[in-house]
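Quick notes on the structure that follows.
With one protein chain withheld, the remaining protein chains of the complex are depicted in position.
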Amino acid sequence: MEKETGRVEAFSDGVFAIAITLLVIDLKIPHPSDSDTLASNLFGQWPMFVAFLNSFVTILIIWMNHHNLFGHISRINPLFMLLNGLLLLCVTFLPFPTSLVAEYYGHSGQGSAAILYSGTFLLMAFAFNLLWRYASHKHRLLGKNITAAQVRSINRQYIVGPVFYGLAFILAFVQVTTSLLLIIALAIFYAVTASRSVW
Amino acid sequence: MEKETGRVEAFSDGVFAIAITLLVIDLKIPHPSDSDTLASNLFGQWPMFVAFLNSFVTILIIWMNHHNLFGHISRINPLFMLLNGLLLLCVTFLPFPTSLVAEYYGHSGQGSAAILYSGTFLLMAFAFNLLWRYASHKHRLLGKNITAAQVRSINRQYIVGPVFYGLAFILAFVQVTTSLLLIIALAIFYAVTASRSVW
Amino acid sequence: MEKETGRVEAFSDGVFAIAITLLVIDLKIPHPSDSDTLASNLFGQWPMFVAFLNSFVTILIIWMNHHNLFGHISRINPLFMLLNGLLLLCVTFLPFPTSLVAEYYGHSGQGSAAILYSGTFLLMAFAFNLLWRYASHKHRLLGKNITAAQVRSINRQYIVGPVFYGLAFILAFVQVTTSLLLIIALAIFYAVTASRSVW
Partner (left out) sequence: MEKETGRVEAFSDGVFAIAITLLVIDLKIPHPSDSDTLASNLFGQWPMFVAFLNSFVTILIIWMNHHNLFGHISRINPLFMLLNGLLLLCVTFLPFPTSLVAEYYGHSGQGSAAILYSGTFLLMAFAFNLLWRYASHKHRLLGKNITAAQVRSINRQYIVGPVFYGLAFILAFVQVTTSLLLIIALAIFYAVTASRSVW
């Protein structure tokens, strides 16, 4: 027997909402020394704000895509719930590498931070593809109103994530700044694409 | 194809509920030195409690207004979801400047804290107006039961936010206390207005 | 025009769920010195665990009562939402005095901690009564299936909270331990009563 999708969506929404809100916890209140002012200290922490903003936008976009994916699905099963759990694992983990990048960018250790940051996005993109492929394979969990041509079209769109986050992951080993810029560019690309998309 | 508004409301509600509850995390347990008592230490931290209370009330009011706004909306689209995301970004960010004001009021750096605090409220007011203007422009996403006259009336009401938070933002550069008092006054004004409003 | 109660319940549920889960954040990982073991250190922190448990049970009971209260209500209005917000304010604030009691019980400052802890419960009881009285006054927001006799019966039951939390508040000024024991006794009393109640 297959269950309705409602409670899985509600649970996932809860995790997305909490993960996106928890990002702010890692924004550290600065305690400038006497020779420094609060303002200059805050400006000096710009990587923290950029990392916060980038992770916020990315989680928001993933949530929108998750919302779309569930619009195509008419039922769920336990393995689908576990794959969804893998995606949520990446989402809840994201605040940790975000903090790492925020703290280590421009310092020794920025490479490791960027590897973990881009690696988390890469794993997230894989999980999202896995979730979709599992659900859409032979129309396993899809509704009747979606055609095979539409499935193939979505398959093609979803390849962007693993390819470019994979590139960012490789770049993180050699060119930290380029890797991070690529991740930010992807967030902007997804936001612009999402805003123009027709459902 | 346009989707129903339910899951966006649920996600937004989650973010509002978490952001309003996370404010308490920034209430720091005092560790008074020997010459001081816990009671006097707690009283000395009154800016922390005022900032907590003010941010709580403001998020509550924004949530109520968000609730009203969605009452007028009958469908959503991707750009609307991104604009809603911009509003949620301000809401989730609010605990950070709240902590800054709580910690720096009365100390060097209070100006920067007040600028960021009032600036966040100003951006939030802009995001709220943008969300409404986008939805209501040519009745883009509105339901049929709202008239053009009502839209214009709501447009006028919503101007209050950007104008007065803008004033508070400018004041933060010259008169920190006045700026913060204006922000508190706005929260009280909104609460009183909301409690008297007829839906 | 009056709105349906659904989204207020959902938002309140979110705040209750987060506040009850956030309590664990204030459970501090001990770092025993060399002469001490982790086990004895954890046992020494028993006030922290008791405070956590007591606050957890209390929020759970309040949520159950909130659930019951909304079962009697058929519509809401803005002032009711603000009064509900006052109750949620106490609920989100509770982790702070809980931490204070956990840290200061048995040390100098325990009096102030107990005053704030019992005071928060007292304010919460007042807010709950206010919410109910406002909704039930002249059947303002009630459904048709509740009689005036039932309203009076609920009125009487709800007096328990302000009276005994008021007593605990007064006791906190003179007898800290007795005050805290009374608060714990109230949580047990409410849990037992709730488990026996027939809806």
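When the chains are written out, they are named A, B and C in that same order, and each has its own residue count from 1.
Just so it is clear, a residue touches a chain if its C-beta (ideal position, glycine included) is under 8 Å from a C-beta of that chain, and two chains touch if they have at least 3 such contacts.
This structure is a prediction, so every number in the text was calculated from the model and none was measured.
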Contacting the left-out chain in the complete assembly, out of C:V50, C:M64 or C:L130: C:M64
Among A:F52, A:Y104, A:W132 or A:Y190, the residue in touch with the chain that has been omitted: A:Y104
Identified contact with the non-displayed chain, of C:L27, C:V50 or C:L79: C:L27
Touching residues (missing chain, whole complex) on chain A: 1-3, 7-8, 10-11, 14-15, 17-19, 22, 25, 77-79, 81-82, 85, 88-89, 92-93, 95-96, 99-100, 103-104, 108-109, 111-113, 116
Footprint left on chain C by the chain that the document does not show: 9-10, 13-14, 16-18, 20-25, 27, 29, 32, 37-39, 42, 52-53, 56-57, 60, 63-64, 67, 71, 191, 194-199
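Here is the rule we go by: only the chains that are shown with their structure count from here on.
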Cα superposition angle of chain A on its copy chain C, in degrees to the nearest 5: 180
Chain centre separation in whole Å, for chain C relative to chain B (CA means): 26
Euclidean distance of C-alpha centroids - chain A vs chain C, Å: 37
Multi-partner residues of chain B (each touching 2 or more other chains): 10, 14, 17-18, 22, 25
